[in-house]
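What follows is a single structure, and I will ask about it in a moment.
Of the protein chains in this complex, all but one are displayed in their positions.
A, B and C are the chain letters, set down in written order, and residue numbers restart from 1 in every chain.
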Amino acid sequence: MKRFSGFNLIGEAFRSHQGWPEHWPDKAPKASYDAIIVGAGGHGLGAAYYLAKKYGITNVAVIEKGWLGGGNTGRNTTIIRSNYLYDESAHLYDHAVKLWDGLSQELNYNIMYSKRGVLMLAHNVHDVQSFKRHIHANRLNGVDNEWLTAEECQAYCPPLDISPNARHPVLGGALQRRGGTARHDSVAWGYARAAAALGVDIIQNCAVTGIRRGADGAIEGVETERGFIASKRVGVSAAGSTSLVMKMAGLDFPLESYPLQALVSEPVKPIFPCVVMSNTVHAYMSQSDKGELVIGAGTDQYTSYSQRGAFHIVEHTLAAICEIFPIFTRMRMLRTWGGIVDVTPDRSPVLGKTPVKGLYVNCGWGTGGFKATPGAGDLLAYTMAHDEPHKINAPYNLDRFRNGRLIDEAAAAAVAH
Amino acid sequence: MLLIHCPYCEEARPEVEFVYGGEAHIARPLDPSTYSDAEWEEFLYIRSNPRGRHHERWRHTHGCGRFFNAVRDTVTDVFETTYKAGEPRK
Amino acid sequence: MSGFRLADGGRVDRRTKRSFTFDGKAQWGYAGDSLASALLAQGQMLFGRSFKYHRPRGILGAGVEEPNALVTVDRGPGRVTPNLRAPSVPIYDGLHATSQNRFPSLKTDLLAVNNVFSAFFPAGFYNKTFMWPRGAWEKVYEPIIRRLAGLGDSPKTRDPDHYDATYAHCETLIVGAGPAGVAAALDAAAGGGRVILIDEQEEIGGGALSDPAQWGWLAEASAKLAAAGNVTVLSRTTAIGHYHQNFVVAAERLTDHLSLAEAEGPREKLWRIRAGEVVLAMGAIERPLVFEGNDVPGVMLASAARTFALRYGVAVGRKLVVMAVHDSGWRDALALQEAGVNIAAIVDLRRDIDPALAEAARAARIGCYTGYAVTKVTGRQAVTGVKIALDGVAKEQSLECDAVLMAGGWTPTVHLWSHAKGTLRWDEAWGAYLPDKSHENLRCVGACAVAWDFGSGLAIGALPAAKPLHESKAFVDFQNDVKARDIGLAVQEGFRSIEHIKRYTTNGMATDQGKTSNLNGLQIASDVLAKPVTEIGLTTFRPPYTPQSFGAMLGHHKEALFQPLRKTGIDDWAERKGAVYENVAQWRRARYFPLIGEDMDAAVARECLGVRSAVGIFDASTLGKIEVVGPDAAEFLNRMYTNPWKSLEPGRCRYGLLLGEHGFIIDDGVSARLAPDRFHLTTTTGGAARVLGMMEDYLQTEWSDLDVWLTSTTEQWAVIALQGPKAREVIAPLMEGIDLSAEAFPHMAVREGHICGVETRLFRVSFTGELGFEVNVPAQHGRMVWEAIWAEGQKHGVVPYGTETMHVLRAEKGFIIVGQDTDGTVTPDDAGLGWAVGKKKPDFVGKRSLARPDIVATGRKQLVGLLTDDPQAVLEEGAQIVADPNQPVPMTMIGHVTSSYHSATLGRSIAMALVAGGRDRMGETLHVPMPGGVISAKVVAPMFYDAEGSRLNG
Partner (left out) sequence: MVEIGVKIAPVAVSAADLKLGSGPVEGTGVRLSHAETKARYSLRARDAAVLDGVLGRKLPAKIGDTADGIACLGPDEWYALLPEGTTLPKGEGLPVSVVDVSSRALGFVLEGPGALAVLSSGCPLDLAKLAVGRATRTVFETVEIVVWREAEDRWHVEVWRSFAIWLWHAFLAAMHSSGGHAAK
């Protein structure tokens, strides 16, 4: 792996950059591996990287039906934060945020983690109560999250309209300063390059067609479009396609896959310094380093794998954006796209072992998986290496749907009364 | 915006009149107390989530108000058919 | 000056001059000119600076494919629009346009230094650097990158314009009003169905506008369409995207072509069209050629030069060289020459040229260099000449010129076809993806269906050149400064699918979304990888076809109309009384009624004492209400709610607790049995629609055998709550037909009668612990009855109170508010409502879940009361509770405060909290660590006032 640095960049400039090698070699699958990861998104590639780097398992294949980073990793609005309410969630997401910090250096790949702050707006008394509850819980958990008055919110994000005449006036906000964004493609590419350098095989355009289990029920390997690949450890990190892969192993999962749309505006000069989220008005937005306003919408109401959503979702999303930021009505929408998000009944992920020996899963991240990328990768790797979950992901088991110990952040945010 | 044929109104109507109701043909047990925790979990949470033909419920909330069933391809989002609640799985 | 207005020709109105400014300088053009044509006529060749390297750029195209000439149009305060394409901006008197992405001026741009160092900024450079020293990314590099980002400036003040939207329906929708689209519209019109024809340009005609020979036909056809009663023609209207089942969304620009004085009404209009059949007649876009210097201002598409000359009467130079690999370049050259534009030479990489074209060119005295390629363009801010070489590699020779036209073949516009999930097939001859199959009732006609004669040509990536790829400065994506060598670098670095190449190089990700760059990028990648194009893939087309304003998308949902704000009939009485409001669900509710000089605490304290000592009046109209009617009504409620309902006597009320099937509380409310087969249910304000939907679900799909029906009556009834020891005295004089005596009308009873002459359903209920009534009257009479009660109440010291006081009063009694003291993870037992669960009932919604292992486990959070050691300390709602305040972070939190108030009645603070194992901790002191210090509080039962309930029976 040729080291990335400003020095090498200048050196290469004098030979027209002909010396840069491939980020990762295109590998044909070997007959067997010590571990296989199904799905080469940020989570899966991260898991492969940490298996090799932290847990000493380097004979690893990442198998991807399309091209790496082409699923939700390349389709999200890149928001990173960890100011979740429950201890389980706060520990999970903060584990990721700690890994985000320094990830560029660790991977020797600038993933452009930008701690510009995530501001969540409170629009009614109930929001205020709920946000304060988050802030207090975060403080006692060692997670940064602070209350801002409406005026402080506007000072932090000048385009914000805090007029009391708004349909949903801003009463204040919760700010996590360590929150922010990262460059989504770079995350996948950085993990892929670093994993490949440690000996991980990245096998693209190779769909998994079956999962082979032995007489004892344990995993023996995966059938693919390019033949059988043996491994006693298979981790599935396939987002919207997880149900399909799990069915191959004979498992029914508490998952549903929904379309989720996002969009960007044309690029403009810097105007929007942070990430703003409003659950009440249903809008969230940041401005990319290129200058595009990056806007997330809500899911469509029905399950689908079409990566295509309805237009009225876009209408509602932009109406919400312009309600909170009325200066943007003349901005223009440049590109919309859709992803497939896999959603569990409590909208928290499943990360750990499955009833099948040797089969591990990382799924159910819904609309919020990007922020967890390094943490999810690390914890899946830990679980696969030790055949038991790390204490951070132990609560994210499948049993909770049977015993009722749900981790329902959305329910905790509760409903208006 | 999908166009959905309501089997009660007998016409295709715009999606915004409807509310999606999740997977169809998951009947609530007559006596839930006889269900084990695992069976109850399956009733509550396990969904087929197929890539392709999906049996699902919709309610024509802002129309005739009725729940009905549909078969839709989750890859193309094209409806194969819709039918009244209570009719057998198609 | 390198361009000029031709002596005649074009569709501009030469009798009407329009004056405008560009970069502050006065300019003029004719009515009908675009900003691009008017400026070209004045000799302006330099229009913009590229995104990354700030290279000088001119006009590339004459339509929406334009990547370079982006301008900001300023129509006054709040009316600033960045990133508009100069060829698509019609001029009007008073237009102010400015160039972008340059400092201080277009000609002298200091950031053009980026271009000098462009060798250090190849594709993906940012991934490779800015990592050390570690803190510098945040403090130095990222701020600089961000400052350099973006094209134009965002608007900075509120947009005074408004926007319109509509749905439309037709049997046939035609997108694109070029010759093929117009013909399709005439056909469809004859069929008698409703026809909508939309086109993005200022007038219909498409390519025919650049061909005077077709103007006669076009005028006739336009007249026919205008005369047809069943055709709607929408020009200045862009089809944004195709969505499921022929739902096509389009945006019409209504006023941007007019001066501010002329503009009236909305700025844009969103058309949401459902069509039986969609006919795509979107034409084709010419491809640029990739060669050294192809981005120098003055290098443009041949079709663009043709449009400027024949549609606008403007030559793009005095002496033009055409670089063609396609017959259409020859045709355009001949048409231009005929229109008076001097074509010095046609250079064509092909050796075999259609003899008719070659002959015509010779006859027109145009120099022909067949087998040649342009290898370099000379000039920096304008073209001064080209170098050409046989096969691109032989010895170079120079040609003098001031503009270069590129004819690289045609790309059918299949965007909407592709949005509709229509499949595409690769066609070698066209060098493009063509429409193949669709599952929608959708077809292509004209050029986008390749049913158009552009002649034939080569489909190539980059022109052959002696220089190796990695040294060339041949551009593929002009706006994003992606060069052919960047695509080579991406491939070299292991990016092999076109999606990877696109994302690594940003090819096709500029505001033109790759309309001129995608296929050249694909061809170059194919060449570098030595793989067929089809193995590299095609990036997905996504809406919108061209960038569209947020305003158009939101239509009427702007400002006051963003979302409905629901108000009760009594709301404006409260407004006049100076109420402070809070939003609850879609409603606004009076929160408190401050007297002059009072803050919330003072007002709430006064209101609370008023209720406890005399009587308060409260607008409870927002409560959800459902009328449950039918022989099986009681059976149905018995299945829905946790507690038994069948035994409830008509005339009596009962508190109902509703769980989700997961066993957690989702709603509650007091309901009344009016008759054996009729119940009046109430729900929480926010839960009304959800509860009705849930009940309909069970009724229709699980228990469809029950004869019972649900009707929302939330808005039928205004609800006026009278609470306090004087409540009865206030309403008694107004009431007819109801015996209000305690014996005849006990607590938790309902009676029907009249008040102030209108029917009422009178509930004797209490959410305050005081004697209380809730007067339900038809909403249209709510205000009248309210005022009558208010007037009567004056004798008894009535106070109006709001939701905040309501919250305090109920907390003093330990009554929960669903959504505040419960949060979607709370069971009846957790909330201390075990008494409301019918132990003997075999089943109700959620019952089975209450037996799950974690639900029956010990240590669950339970609702308790908290009394702070310092009676004046009011805990913050949401504050977290610990057993040991001295532990390090992360602390073990055992609960949180759900409700907390200063109680004026008790003269101290009270709170409710969910605490792990709370009911076993009675008397224990717990701690609430706050930033300012730890507050200690004792666990008590959640009942702070009148525990025996004697006041209810007043």
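Heads up, the rule we're going with is that a contact is a pair of C-beta atoms (placed from the backbone, for glycine too) under 8 Å apart; a residue touches a chain by one contact, two chains touch by 3 or more.
Since this is a predicted model, take the numbers as computed values, not measurements.
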Chains on display which the left-out chain touches in the complete complex: A, B, C
Residue among C:Thr16, C:Thr423, C:Thr534 or C:Thr711 that touches the chain left out of view: C:Thr711
Absent-chain contact - pick from C:Lys567, C:Arg652 or C:Arg919: C:Lys567
Against the chain that's been left off, what residues of subunit C make contact? List them. 162, 164-169, 194, 236, 252, 254-255, 258, 262-266, 269, 272, 274, 556-557, 559-569, 581, 586-588, 627, 629-631, 675-678, 707-709, 711-718, 778-781
Which residue numbers on subunit A touch the omitted chain? 163, 165-167
Which parts of subunit B are in contact with the chain that was left out? 1, 8-10, 13-14, 16-17, 62-66
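We take it that only the chains that are shown with their structure count from here on.
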Between the Cα centroids of subunit A and subunit C the separation in whole angstrom comes to 21
Rounded to the nearest whole Å, what is the centre-to-centre distance of subunit A and subunit B, using the mean of the C-alpha atoms as each centre? 30
Give the residues of subunit A touching no fewer than two other chains, as numbers and ranges. 306, 308, 310-311, 345, 402-403
Multi-partner residues of subunit C (at least 2 other chains): 243-244, 247, 272, 421, 662, 849, 852-853
In the complex, go through subunit C and note every residue touching subunit A. 51, 78-83, 119-120, 122, 125-132, 134, 137-138, 142, 145-147, 149-159, 161, 163, 241, 243-244, 247, 249, 270, 272, 421, 470-471, 485, 489, 492-497, 499-500, 503-504, 509, 511, 513, 540, 542-544, 547-551, 553-555, 557-560, 562-563, 565, 582-585, 591, 662-664, 666, 684-687, 690, 817-820, 822-825, 849, 852-855, 876-880, 882, 889-891, 893, 896, 929-931
Subunit A to subunit C touching residues, read off their complex: 4-6, 8-10, 13-14, 16-18, 20-26, 66-67, 69-70, 74, 87, 91, 102, 104-105, 108-115, 123-126, 129-137, 139-142, 167-169, 183, 185-186, 189-190, 204, 265-272, 288-291, 306, 308, 310-311, 314-316, 318-323, 326-337, 345, 400, 402-406, 408, 410-417
Enumerate the contact residues on subunit B facing subunit A in the complex. 1-2, 15-16, 19-20, 22-23, 37-38, 40-42, 44-51, 54, 56, 72, 74-77
